[in-house]
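Here the complex is missing a single protein chain, while all its other protein chains stay put.
Up next is chain A:
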Amino acid sequence: MSTKPAALYHRIVVWALFAMLLLPLLGTFLYSISTSWSATVLPDGLTLKWYIQLWTEPRFLNAFLQSILVCVGALLLATVLILPLLFVVHYHFPKLDGLMNVLILLPFAVPPVVSSVGLLQLYGSGPLAMTGTPWILVGCYFTIALPFMYRAITNNLLAINIRDLMDAAHLLGASTWKAALLVILPNLRKGLVVSLLLSFSFLFAEFVFANLLVGTRYETLQVYLNNMRNSSGHFSSALVISYFFFVLMFTWIANRLNRDRG
């Protein structure tokens, strides 16, 4: 009997939340396509000129590309490192999982403003001098992505019985390498894709590290956005909306790719 009002209530909550999240975005969008909008309830007129201005601005395009490069670089590094690591931990040393969970949380335990100072000290001089280069950002982003990816893929690994699967594959003639590649890896795809996505959206929006570690020497999208804060609000709005749609599209495509097959 209580299902109907409850369902209605649930629906209202979901829609209210949705509206709450969407409203600022809608406002920003409207602002980004208006000629001017100050003393009136609705904008004076509509225009696409802010978008045209944005997408023909070489500095923006460069920052956009550099953001993508840094994120992709960091995620590649994370993937290449974390897949073998997870395999070894869960197959050979399951007891290490507890230790790994603690290690994995370290990047969260230290606030970015503090750890970036540490990173600057470490990488400021000596053989590892790479402050101001995108490499330090790749290295730093990699540590941020690590926990997301480790957790998500671990969940996938726990859902399969890795030891029995490896044993079965071995008895059917597969080497450890082949078994890992053909039997274990395909089952981690979901966790891998989801965590890559999450990390990408997160890193793409990262500002503190990018600003402190590299700043204008290698301008990422968020740093650029910050530097543009004194320009027209319409222009910044166009930037934010463009950025939002990029992440949305990216998420949607990845979701589609992930849905095909089992």
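Here is the rule we use: a contact is a pair of C-beta atoms (placed from the backbone, for glycine too) under 8 Å apart; a residue touches a chain by one contact, two chains touch by 3 or more; residues count from 1.
Convention: contacts and distances are computed from a predicted model.
Participant: One chain isn't displayed here; going by UniProt, is it "Succinate dehydrogenase", "Isoquinoline 1-oxidoreductase alpha subunit", "Cytochrome c oxidase subunit 4" or "Spermidine/putrescine ABC transporter ATP-binding protein"?
Facilitator: Matching "Succinate dehydrogenase", "Isoquinoline 1-oxidoreductase alpha subunit", "Cytochrome c oxidase subunit 4" or "Spermidine/putrescine ABC transporter ATP-binding protein" to the record, the invisible chain is "Spermidine/putrescine ABC transporter ATP-binding protein".
Participant: For the chain left off this view, which of A:125, A:175, A:216 or A:255 is in contact with it?
Facilitator: A:175
Participant: Out of A:27, A:45, A:124 or A:186, which is the one that touches the chain we can't see?
Facilitator: A:186
Participant: Residue by residue, what part of chain A touches the chain that was omitted?
Facilitator: Contact residues on chain A toward the absent chain are 160-161, 164-165, 167-175, 178, 182-183, 186-187, 262.
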